[in-house]
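Excluded from the complex is one protein chain; the other protein chains are retained at their positions.
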Amino acid sequence: MDFQLTDDQRALRAGVRELLAGRFPRERLREAVDRARVVDRGLWRELGAAGFFSLRMPEDAGGAGLGTAEAVLVFEEAGRVLLPGPLVATHLAAGHVEGAAEGEAVVAVAEPGVGGTAMVEYLAQADALLVGTEEGVRLRVLAADAADVADAASAAAQWAVRPVRSVDPLTPLHRVAVGEAGALGPTGGGPIAGVLGLPVGRFRREATLLTAAEQCGSAARTVEMAVEYAGVRHQFGQAIGTFQAVKHLCADMLVRAEMGRTAVYAAAVTGDPQEAAAAKLLADEAAVRNARDCLQVFGGMGFTWEADVHLHLKRAWVRVERFMGAREAEEALAAGLS
Amino acid sequence: MDFQLTDDQRALRAGVRELLAGRFPRERLREAVDRARVVDRGLWRELGAAGFFSLRMPEDAGGAGLGTAEAVLVFEEAGRVLLPGPLVATHLAAGHVEGAAEGEAVVAVAEPGVGGTAMVEYLAQADALLVGTEEGVRLRVLAADAADVADAASAAAQWAVRPVRSVDPLTPLHRVAVGEAGALGPTGGGPIAGVLGLPVGRFRREATLLTAAEQCGSAARTVEMAVEYAGVRHQFGQAIGTFQAVKHLCADMLVRAEMGRTAVYAAAVTGDPQEAAAAKLLADEAAVRNARDCLQVFGGMGFTWEADVHLHLKRAWVRVERFMGAREAEEALAAGLS
Amino acid sequence: MDLDCSEEEEAFRAGLRAWLGEVLPKLPPPPDPSDWPGRRAYDCAWQRMLYDAGYAGLHWPADAGGRGATPTQHLIFLEETERAGAPYVGANFVGLLHAGPTIAAEGTEEQRRRWLPPILRGEEVWCQGFSEPEAGSDLAALRTAAVRDGDAYVVTGSKIWTSHAEVADWCELLVRTDPRAPRHRGISWLAMRMDAPGVTVRPLRTVAGSEEFAEVFLDEVRVPVAHRVGEENDGWRVTMVTLSFERGTAFVGEVVACRRTLGHIAAAARANGRWHDPVLRRRLGRLAAEFSVLWRLTQWNVSEAQRSGPGAVPGPGGSVFKLRYSHARQELYEAAAEVLGGGALDADEEWTNARLSSLSYTIAAGTSQIQKNIVAERILGLPKGP
Partner (left out) sequence: MDLDCSEEEEAFRAGLRAWLGEVLPKLPPPPDPSDWPGRRAYDCAWQRMLYDAGYAGLHWPADAGGRGATPTQHLIFLEETERAGAPYVGANFVGLLHAGPTIAAEGTEEQRRRWLPPILRGEEVWCQGFSEPEAGSDLAALRTAAVRDGDAYVVTGSKIWTSHAEVADWCELLVRTDPRAPRHRGISWLAMRMDAPGVTVRPLRTVAGSEEFAEVFLDEVRVPVAHRVGEENDGWRVTMVTLSFERGTAFVGEVVACRRTLGHIAAAARANGRWHDPVLRRRLGRLAAEFSVLWRLTQWNVSEAQRSGPGAVPGPGGSVFKLRYSHARQELYEAAAEVLGGGALDADEEWTNARLSSLSYTIAAGTSQIQKNIVAERILGLPKGP
């Protein structure tokens, strides 16, 4: 047993952090927010070239032949810097949807939501859309390379698709109304472009875990932001970080971030579905609550658009709704108790 | 509108506090704990003589002709000093069960619990037992003046009654197994000594509210205890009350106690069942969490039998199980949302 | 303890209700939130209607042009206007609820004559220049400097979190007039015209994406000495005098609104099926208890204020309310988000915006951390930190 990062894993993490610092520094984040440039095709290709999407593909297929443990490290880094785009879907589609591995294709994914509707991320920007069905065990590529996936999806499946103003400025959303609750997408008919060679259970588990990894990156980043601000902001003649109330907020944040990270790493190593559920549960909580506590530490400054805190909170909210929610996770974990 | 204590109410509260300080000072509490003197007949009569039980009976029936608002003030004081005995049941039985008003009779009450069993307080000490049935709208006195209510109840109703070692040293308990879940006590047969002239709905509402009042008294007392200790206990060269972490624990305690108290007073004034549910919910939380926070402030000293903190916590646990629990209260409140 | 209104109070309520029933249907539609001049005009027209009907400055003392109403009447006013869906105080907030009462309490006869009637009639709008980027929770750290130059102060600095700055005529301004005095001593209270040379307003975008607040930059703005209320360097006391002026009524409308919103959330949950989830249902039941009791606590605090009269030291109720309400409001919109599910990500959902805005409640007007210090030290008497 050696449940610590290997040297290679540390190097990978450092490399990805450096890459993202160069390609997606804070100025670029704020620029993307201001100009609503949600998927930057150039950046997408750069990510592809850097192996972001093909990471786990076999080396003979052009990938890096790495595993889930490495993938979560990479997605953690993406979460830290709020890297936009349908990273999880495109990563999971690599090797299954043409162009995904190279960052040539942008791939979105639809999953069931409440009341027969689903929020689908990046639908209008996507080249391909993955649709999970409850009955099937496969994922279907509905409209690969369609010029306008949103229109195509709508027309083909007779879905009611409408864009919504997303709470997160970097995650555009469409609300998709589904005919039957729980069964997303057409069960028959419509132009099915292909079938993904990936069992739906594994797809969901990996998507859940990679999303949790992003949450952990964000949670770790907001701890750093809070600690840094608490060290420089002065009130009552001293740095606010000298006050126990602020100290304890920060300590609680660290605990959440570390628990979430441990859960994600463990689930990545074991591949256990229960551990993936635990990881999503704890990572969601860490990302959301840390962002809120960070905002509290920032005080009024945290309530401004100019601070990045709200971007972390809003993205965390988006990810909470993605794949496995608290109810599903807790019920799955309870079912595993004997 | 004048939602403040009247002068008479303030005087009543001061009078009860003085009475209890004289008749049931801390030394007597600790003596009762050490000797397991759970119902002191002498004290019971003194309480009766002071009008504790007959408070709300009409003046021409020997009562004080006061209302629920005054009753909750009195029960709050009882909760402060951890006065033992089936105060709520005996108070509600006054005027209905002989001797209850005067403190000559000790009256216990049984209500349904989980899995067809109920915890009944002071069964072996009681002269009379009130039994609520689900179908009926009345309360029945099963065995007034029986020498051994526990035995009588057991024999008469063919209940399985067994004493348990109570977590609260001053609240003896019997576990009573009930034939059908939800229907406590015999629906027919057995020596029914009488029928209480009090609708069961009103009885339950008032019992809930008086229990909540006791919880509030305990919650307020543990705030005082924590604050006092935080002012005298020194660590790291200063009173621990100078540390923000301790300050904020105490502030949170005060907020809970004041919210609970406000809820109880409001429910007492309006008689509204939803407000009684809210009062029990908030008072339970205030009593339990304040006792736990008080124990945390006391640190190791709070973990000793000699400190009174654990007595507050244990009694609060007992009262949480009595009448309306969180699930019932929250569901009732939700049902009231339109 | 009594929660019923007296005959006189009921008569007041009935009269108000009748009037509201008459005038509200005739109101024009409210302006777009981004239309500041339109909002000012709308709010001021409503204030003029209140003035003409005798409801302006309800809780102001009679000698300041108000009606000298009791706290209970003020509570009834706020409750009924909220229930009826009447316009909010809006642009007149600072004038009616802070600057005006401060002038009424501490101003000279001439200052009162000059400034109070236009506030009551909805003719002049005030904004507040207290907070600064480096003086938030620690307001007494403010650094905006006022240097005496003849019969004027020359003011330089910046203020933040100012509402309605774009359309205000006046700003109640806290400035440092003695930089060498102890923090709380060298502060003065000035009334500054917003169209004075050197005043620049820059809208401040919040996390909700809206621009309800502004920063106000002051570059050698001349403010006549005659526009100082109270003595020079006595501005801290002058300001604090008015802070207890609300006497428990500050959040009446909000609590009424939250209870209504909770009902709507429950209805939405019933409509979309989430109601069948006991975890959510109990969460909503818990919130029902919370807001029910917060409403009772409001009545408790108002009753206390009514009994003790103006100027009395308030009990713990106000701080308890503030701590608990700010948290409950956040919880309310978290529950709303759970009901909405993915729909909570739609920024056009009213509750989504309210969820974001609610984040300021544990920060603004004293963070919850500061509030707990106050409770612990001033109410519970714990020793101040080292």
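Quick notes on this structure:
Per-chain numbering from 1; labels A, B and C assigned in written order.
FYI, a residue touches a chain if its C-beta (ideal position, glycine included) is under 8 Å from a C-beta of that chain, and two chains touch if they have at least 3 such contacts.
What you see is a predicted model; the values in this text were computed from it and never measured.
The chain that is not drawn here is touched, among residues A:A268, A:A287, A:A307 or A:V320, by A:A268.
Although one chain is not drawn, the whole complex shows that of B:Q4, B:Q125 or B:S166 it is B:S166 that touches it.
Only one residue in the set B:E102, B:E224, B:D272 or B:E321 touches the chain that does not appear here, and it is B:E321. Within the whole complex, the absent chain has one touching residue among A:F24, A:F243, A:F303 or A:W317, and that is A:F243. The chain not displayed touches subunit B at residues 113-115, 117-119, 164-168, 171, 173, 175, 234-237, 243, 245-246, 292, 295-296, 299-306, 309-310, 313, 317-318, 321, 327.
Even with one chain removed from view, subunit C keeps its contact list with that chain: residues 277-279, 282, 385-386. One chain is missing from the display, and on subunit A it is touched by residues 1-6, 9, 69, 223, 227, 230-231, 238-239, 241-244, 246-248, 250-252, 254-255, 258-259, 262-263, 265-266, 268-270, 274-275, 277-279, 281-282, 326-327, 329-338.
As a working rule, only the chains that are shown with their structure count from here on.
As a whole-number value, the distance joining the C-alpha centres of subunit A and subunit B reads 51 Å. Those residues of subunit C in touch with two or more other chains are numbered 369, 372-373.
Residue positions of subunit A with contacts to 2 or more other chains are 243, 245.
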